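Note that one protein chain is taken out, while the other chains of the complex remain in position.
Naming follows writing order (A and B), and every chain is counted from residue 1.
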Amino acid sequence: MSKELENKGQTNVQAETTPSNSVTPSPLVAALRREKPDWAGEVIEAFGEVTVIVPRENILEICSYLKTAPSFEFNFLADLCAADRGPEEEPRFEVNYHLFSITKHHRLRLKVLLNDDDPHVQTVTGVWRTANWHERETFDLMGIIFDGHPDLRRILLPDDWEGHALRKDFPLRGYEPYSLT
Amino acid sequence: MSATLPPQFEVIDRPLDTQMTISMGPQHPSTHGVLRLELILDGEMVVKSTPDIGYLHTGMEKLFEYKKYQQGIVITDRMDYLNPLGNNLAYVMAAEKLLGLEIPERAQTIRVLMCELQRIASHLVWLGTHALDIGAMTVFFYAFREREKILNLIEAASGGRLTPSYFRIGGLMMDLPSGFERRVQQFLNDFPEALEEFHTLLSGNRIFQKRTQGIGYISAEDAIDWGLAGPCLRGSGVNIDIRRTNPYTGYEKYDFEVCVEQDGDVWARYMVRMREMKESHKIVVQALSRLQPGPVKADAPKVVLPDREAMKTHMDALIHHFLIVAEGFDVPEGEVYHPIEASKGELGVYMKSNGGPKPARVHFRGPSFVNLSALPQMAEGCMVADIVAIIGSLDIVLGEIDR
Partner (left out) sequence: MGLEQKIAEVLPDVLTARLDSLINWARKSSLWPATFGLACCAIEMMNATSSRNDLARFGSEVFRASPRQADVMIVSGRVSRKMAPVLRRIYDQMPEPKWVISMGACATSGGVFDNYAIVQGVDKIVPVDVYIPGCPPRPEMLIHAVMMLQDKVSKESVRDRKDVPRDEAREAVPPGTLPAGGISATNEAAAQEEQPRPYTIPSRHERRRSS
């Protein structure tokens, strides 16, 4: 994987002038395509990063596999965040899992697309325990419900807050100014 | 002697209810900010601890979506307010990655220099407050005295002590002032002595050792599983430093050692950070020697503000300046995740752009957020006074946790 490392290192220091949709896929993508071709629904390689769009039902399987498979070994979940594409878009939400491998030093992004009326996805707390707080934050700010989470409640906003603050249809200044009474 | 009690004493056979729930509230001198811990105590021993955060939630991620890319740099200062240049760097580099800009050599060297100075400053605050919580008040004053020197340097370069916003998309705000190298050299000459002073005060101190050794242990597998990064991970024996694994801003050209300790307790994390300060000192020495005259902004007139002189004399520079400030520049569509090694761990920025002048989503992966989630595991079975030591060793900043 040293070529991968050099690739990414170079991209970080002096970025290419155009996002690379390279014809020759990186070794990581090649290994993915070789070993599990039906999962890698869509693989995007841009800005020196690999994004894989995975269907919602397989996310737990994929994460467990990626954590232990010898060619991947993604044992570190760097980040779990969600993005809202806007209330008119279908699918509305995307949940991104940023993975990092402690041993092989490569990175990967998994993306799950969710609809507005059914924002449920399986929790990956069983795979990486750090997902616990990340999923709580995603639930709090975006309203995405993680099935099977041991303790899904609000973490940043007050417990009696109504609404999910980071959605595009939530106004910036909130619904009413603060008053003590 | 026979164990027959006099008749008026009866043996109570049911267990007494000795557990109490205490809120180590948001206003507390030792929680390093507005953090609330719900502790379930059995006497002095902590049975379970649950952090309750959100008392400093500022809605920064929502604010980013309403501000142009350049305006967002100011907000990043207030996130991890002990390491504002690091936050700036992460945000700016993510935007540069999307735009595909090439940063000139001098700007990269200055970025490394300022970031490492900021790392020393952040570790000094950690040292001062950690020692203050454990009881060594002198170290607080000594550390802040050293920190004043660094803040003066940062203020000379950028105008702000705590919220510099020195980096811009495409380079720096402006070049270093004259005489800056001499002042940095002066600081570099004085700093090793100060570091020796801290070691004299703390590292050989039996009280400090007793309060930190064996406390807050976390193993390497658990640390990786809980997502710890930075000194917390390196204190448990895992050799990961983003400056080595995914280098940025030219870090691969510098010669420094990644400090790793094996014990995994508060003492190990303390030693990692002390050694890191020394390594940062080394990097600053190297960066200072590499400074060559040159441009500090990338050659991209649509993105980078022109020089004031050029703006006042040339028409196209004026037009560019006006357009960049009034309308912003369009960033190509896409998403990036850019991690840097902040003083607390892996600070990652996830930036998603829809092609307009404002980002569609900016998410900061704050290292303190993840480090704090491992606190319940570290604090099992320790005493209340040890919780204070553990929080100090995690080096949390609530601005980053609550964003």
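By our rule, contacts are C-beta pairs under 8 Å (C-beta built on N, C-alpha and C of every residue); 3 or more make two chains touch, one makes a residue touch a chain.
As the structure is a computational prediction, the values presented were derived from the model and not from experiment.
Chemist: Among B:39, B:63 or B:201, single out the residue that touches the unshown chain.
Modeler: B:63
Chemist: Quickly run down the residues of chain A that touch the omitted chain.
Modeler: Residue positions of chain A that touch the missing chain: 157-158, 165, 170-175, 177-181.
Chemist: May I ask you to list the residues on chain B that touch the chain which is not drawn?
Modeler: The missing chain touches chain B at positions 25-29, 33-34, 54-60, 62-63, 74-75, 77-78, 81-82, 125, 140-141, 144-145, 147-148, 151, 161-163, 398-399, 402.
The criterion applied here is as follows: only the chains that are shown with their structure count from here on.
Chemist: Please output the residues of chain B touching chain A within their complex, sorted ascending.
Modeler: By the definition above, chain B touches chain A via 53-54, 57, 59, 61-63, 66, 93, 96-103, 108, 224-227, 238, 240, 245-250, 252, 332, 334-339, 346, 348, 350, 352, 360-361, 363, 365, 369-370, 373, 402-403.
Chemist: Within the complex, which stretch of chain A touches chain B?
Modeler: By the definition above, chain A touches chain B via 5, 8-9, 11-19, 46-49, 51, 75-79, 81, 83-85, 96, 98, 100, 102, 105, 107, 109, 128-130, 132-134, 137, 141, 154-158, 165-166, 170, 172.
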